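Left out: one protein chain. Kept in place: all the others.
We just call them A, B and C in the order they show up, numbering each chain from 1.
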Amino acid sequence: MTGEQIVFLVVAFFTLAAGFMVVTTRNLVHAALWLVAALFGVAVTYVTLHANFLAVVQVVVYIGAIAILFIFAVMLTRRDMRDQGPQMNKNWWLGALLAVLTFGGLYFLLQGWEGMTKTATSYPVSFDAISELGSALVSPVGYVLPFEVASVLLVAALVGAVYVAFNPRNGDTRK
Amino acid sequence: MVPLSWYLVFAAALFSIGMFGVLSRRNAVAILLGIELMLNAVNINLAAFWRYGDVRLMTGQVFAIIVFAVAAAEVAVGLALVISVYRNRHTVVADEIDMLKW
Amino acid sequence: MNPWIFVGLFFVVGLLIPVGAIGIAWLLGPKKPNPIKQSVYECGIETVGESWVQFKAQYYIFALVFLVFDVETVFLFPWAVKLGALGLFAVIEGIIFVLILVAGLVYTWRKGMLEWA
Partner (left out) sequence: MSFWNDPLKVAADWLLGVFTGWGMPELAANILIGFLGILILISLLMVLDIGLVWVERKVVARFQDRIGPNRLGPFGLIQPFADIIKLMIKEDITPAGADKVIYNIAPMLSMMSVLILWAVVPLAPAILGVDLNIGVLYIIAAGSIGTLSIIMAGWASNNKFALIGAFRQVAVMISFEVPMLATMLIPTILAGSMGTAAIVEKQDIWYVLLAPLGALIFLIAAIAELGRAPFDLAEGESELVSGYNIEYSGMKFGMFYAGELLHAFTFGGFWAILFFGGYRFFGLEKVSPFLAIAVILFKAFIGYWLIMWVRYTLLRIRIDHMLAFNWKFLTPLAFTLIMVTALMNALLAGAPAWLYIAGMFLSNIVVAWGALEIARFYSRRERERIEGKQVVAAGH
């Protein structure tokens, strides 16, 4: 077993364990922090894939912004720190069954595919992925439309979120 | 060298864990946490296919970045909805949010 | 050799040093806990109520606007790297991108969501 494989297995195991904690921990702030751990594991996975830019963006966007947003939301929607009641709904076993079936099904499908055991060609030494990514994003023959649409999507999300959550007319009806 | 299958199986496992979270948690915020895991599993696949295909074609990375934007938009709107419901109904338990309009 | 090995080493060493410092302090320091010492410090006054306070929704708004801008700037970095080689067309694309983004900020501003009220 080579060093790369050992690194991959350690990271994958860590990520899956953290992911499992995300979906089972009772305390929601802990769940959000476990999510950070899992996402960090995914960032390391990107590093093993030589996707430097994705790895850093993963940390900047997920850990720097999305995790913070989750923690803020958890604190905005709870009136005390204790978690009362069960965290799982009564059909949780059905969910578990479906998840196992999904994994089994995906595994079965992947196993029948000939590209499964493919190994990567060695990474080109002087290949500047970010520069290539830049030209792919903005060149007219590349992905310029998704690039601009992403901007529109995010602005739409901002406008929608601001409107939904904080419309003054939509205030607290219990008052 | 790590074969492609390892990444795909890893991503499938992460996706299944996320799906379990989505299907079985009661708290709406926790459901969104599960969705994040699923989106990340998708992104691992995209990055792995980029690396194991022709590295010079940036399609995989471009799509992964678009998925980042989608994930951000999803979290922003999803959590805004949860907060809105909480302000109106004082609950974030998904089972109890059963009215179409309030 | 992959340069990220060294980044990993930086993480390891960067974590080892504070762990070592806190560990040594833990070994050297006295350990005589008592309830008064361990009580929460709130300016010397007895704690009132839960240590839980409901937060202003405004924090969420700022985090939201930040999230959107964060993702957008991440899109702009590859654009900025390649800008010199791409010419005026790419510059205009980037400007349109930024203008759409600023429109979102202006909307939030006009809705009065950036006020700390």
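In this text, a residue touches a chain if its C-beta (ideal position, glycine included) is under 8 Å from a C-beta of that chain, and two chains touch if they have at least 3 such contacts.
All values reported here derive from a predicted model rather than from experimental measurement.
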Chains still shown that are in contact with the chain withheld from the display: A, C
Identified contact with the non-displayed chain, of A:Ala31, A:Val44 or A:Val57: A:Val57
Residues of chain C (touch criterion as defined above) contacting the omitted chain: 1, 3-7, 9-15, 17-19, 21-22, 24-26, 28-33, 35, 37-43, 47, 51, 53, 55, 59, 62-63, 65-66, 69-70, 73-74, 76-77, 80-85, 87-88, 91, 94-95, 98-99, 101-102, 105, 109, 114-116
Residues of chain A (touch criterion as defined above) contacting the omitted chain: 3, 29-30, 33, 36, 52-53, 56-57, 59-60, 63-65, 67-68, 71-72, 75, 128-130
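Criterion: only the chains that are shown with their structure count from here on.
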Chain centre separation in whole Å, for chain C relative to chain A (CA means): 17
Averaged-CA centre spacing for the pair chain B and chain A, given as whole angstrom: 5
Contacts with 2+ other chains: residues of chain C: 57, 60, 64, 67-68, 70-71, 74-75
Where chain B touches two or more other chains at once, by residue number: 65, 68-69, 72, 75-76, 79-80, 83, 87
Chain A - residues contacting chain B, complex: 2, 4-5, 8, 12, 15-16, 19-20, 22-23, 28, 31-32, 35, 38-39, 42, 45-46, 48-51, 53-54, 57-58, 61-62, 65-66, 69-70, 73-74, 76-78, 85-89, 91-92, 94-96, 98-100, 102-103, 106-107, 110, 115-121, 123-124, 127, 129, 132-133, 136-137, 142-143, 146, 150, 153-154, 156-158, 160-162, 164-166, 170-174
Chain B residues within the chain C interface of the complex: 65, 68-69, 72, 75-76, 79-80, 83, 87
Partner chain B, residues of chain C touching it in the complex: 57, 60, 64, 67-68, 70-71, 74-75
